[in-house]
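Input: one structure, supplied below.
Only a single protein chain was left out; the remaining protein chains are all shown in position.
Order of writing sets the labels: A, B, C, D and E. Residues in every chain begin at 1.
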Amino acid sequence: MYSLNVRDHFMIAHSFKGDVFGPAQKLHGATYVVDATFTRPELDADGMVVDIGRAGAQLKAILSELGYRNLDEEPAFNGLNTTTEFLAREVFDRLVMAIRAGKFGMEAHGVTSVSVTLSESHVAWGRYEGRV
Amino acid sequence: MYSLNVRDHFMIAHSFKGDVFGPAQKLHGATYVVDATFTRPELDADGMVVDIGRAGAQLKAILSELGYRNLDEEPAFNGLNTTTEFLAREVFDRLVMAIRAGKFGMEAHGVTSVSVTLSESHVAWGRYEGRV
Amino acid sequence: MYSLNVRDHFMIAHSFKGDVFGPAQKLHGATYVVDATFTRPELDADGMVVDIGRAGAQLKAILSELGYRNLDEEPAFNGLNTTTEFLAREVFDRLVMAIRAGKFGMEAHGVTSVSVTLSESHVAWGRYEGRV
Amino acid sequence: MYSLNVRDHFMIAHSFKGDVFGPAQKLHGATYVVDATFTRPELDADGMVVDIGRAGAQLKAILSELGYRNLDEEPAFNGLNTTTEFLAREVFDRLVMAIRAGKFGMEAHGVTSVSVTLSESHVAWGRYEGRV
Amino acid sequence: MYSLNVRDHFMIAHSFKGDVFGPAQKLHGATYVVDATFTRPELDADGMVVDIGRAGAQLKAILSELGYRNLDEEPAFNGLNTTTEFLAREVFDRLVMAIRAGKFGMEAHGVTSVSVTLSESHVAWGRYEGRV
Partner (left out) sequence: MYSLNVRDHFMIAHSFKGDVFGPAQKLHGATYVVDATFTRPELDADGMVVDIGRAGAQLKAILSELGYRNLDEEPAFNGLNTTTEFLAREVFDRLVMAIRAGKFGMEAHGVTSVSVTLSESHVAWGRYEGRV
């Protein structure tokens, strides 16, 4: 299997609900450094997994929909804990939707799985990976 | 699949037996930066893979049983080469035991696999991953 | 000159005032990975710059006063933009105060300068350094 | 599964053919930081995945066949785009050939899969992984 | 002193003249990950060292003048070895020129020194730092 990874980041405010979260129940925030990895069994005709330029642009567009926001006030996340692993799934879903909509180009339909890793600090990260 | 990773480190002395190890047959030591990754198909009711606070505390407790020691003198490792990949398995076994014993909380029983990576320098690491 | 660095992190929400900040004028947040570096011309009697255990504990205590908060609501920062470089100075001031108060131990009075670096992402950091 | 990773790098010039590559159609170059990961279900008699010394030496030998070259002039790559993911496969093929030829030692025949990651910058990497 | 750093990268082909360079006398290439650090004694009225958005945009513009090129064919570098440390100075000169030309905004005239670090691999980097 071949993979290609592009990295970007976004910055948000949020809080968590539940005693298990301790001080993180208060409004705080995070920088998430995002690694989006695209995987497929064979390269396309140009020798690529995906067009790295498009991949980076699509990731940036998706992260701009999430970043510089208080996620507690986003209707889409109402009543949900926007943990690192939850947000990794959110970015995954939006990337897969963009691939299916042709925003990565026709060749990208060969991508069979995607992995999204959100690093929240130098000591912790969350990930979601699944099939396209 | 969702994953969550926590990082910590420990520092030990040891030596290896066997000509293949060259100068590492002499007593020396290492810092191991440890990445413990927990994976499961669905998030728990709080939106988490595992309670990150508990995961970090359990990892620290396990590493404190190994760190600041000369592993050559530990009865548990008698006659064994405590290579990076061997120690990754050791940390894996102890983490899985702690999960089963409920030390990560009841919700953590949804964890289906664990991966432990020990980075011994900027150019080498060892890993063990398996099912819980 | 000898130096010793310890690293930790904190997570906050905040917003900025001024057109120059663009979308960062909205409430968002950040993880800051903090490197606190202590420098002195000669080592102490134990061969150290500072007691690394105390340095780590003091840094953690100071970051816990800042973390898991909305900095927009902290009276101390009223009317100020809590940029990365501004917060680096804030951590610097609190570390220097702790050194002077003896919280790093008597030997730490040999420290002549401190540098505090806050990494806000994989592509940007701010720093303040000055004499003790 | 147990894994061991060794890291090294190589530096090349090349250009790409196809409008999709934009400015990268001009002759330019790259540093590739290479992570070669070897995986097997059980450790060998010495407690290793592979002899780390041999693994590092073999990787260095393979990278020296690729580095300090203009890949556009290498007959082996004639008419091909030497993208990061393509080159990851190239290094993979050469490592697998070396394992089969016994250059990693007889014990290394227990290796069941290899993964090769080429980091081309702080924001992008390509990978190929497959069975030995 | 306060500092702010922004990071970006560029990719080039080149070769070196002189026996001391060994195999690097052949045409090859490199990725340079660039850290541009701006330093000043006091923050501006907005609480910043420089406008981080402008700093990133200016750095990107300067690197786009250098990247995706064979530096051996650039008249500006005729007869010169474009080593990592030499290129760090080149980026420094262009950043300082941009600051003086007002491209970082009027507030940036408070910047007193700039440091430019080019990382060519995981094991080597070059730097130039000087006064504005």
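Simple rule for what comes next: contacts are C-beta pairs under 8 Å (C-beta built on N, C-alpha and C of every residue); 3 or more make two chains touch, one makes a residue touch a chain.
Predicted model only: the values in this text are computed from it and were never measured.
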item	value
Contact with the hidden chain (one of C:D51, C:E74 or C:D93)	C:D51
Residues of subunit B (touch criterion as defined above) contacting the omitted chain	7, 9, 11-14, 23-24, 26-31, 33, 67-70, 120-123
Residues from subunit E at the interface with the omitted partner, ascending	16, 18, 20-22, 80-86, 88-89, 122-130
Subunit C, residues in touch with the chain not shown (by the definition above)	1-8, 43, 46-49, 51-53, 56, 105
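Everything that follows uses one rule, which is that only the chains that are shown with their structure count from here on.
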item	value
Chain whose Cα centroid lies at the greatest distance from that of subunit C	D
Rounded Å distance, subunit B centre to subunit C centre (Cα mean)	31
For subunit A, residues contacting two or more additional chains	7, 122-123
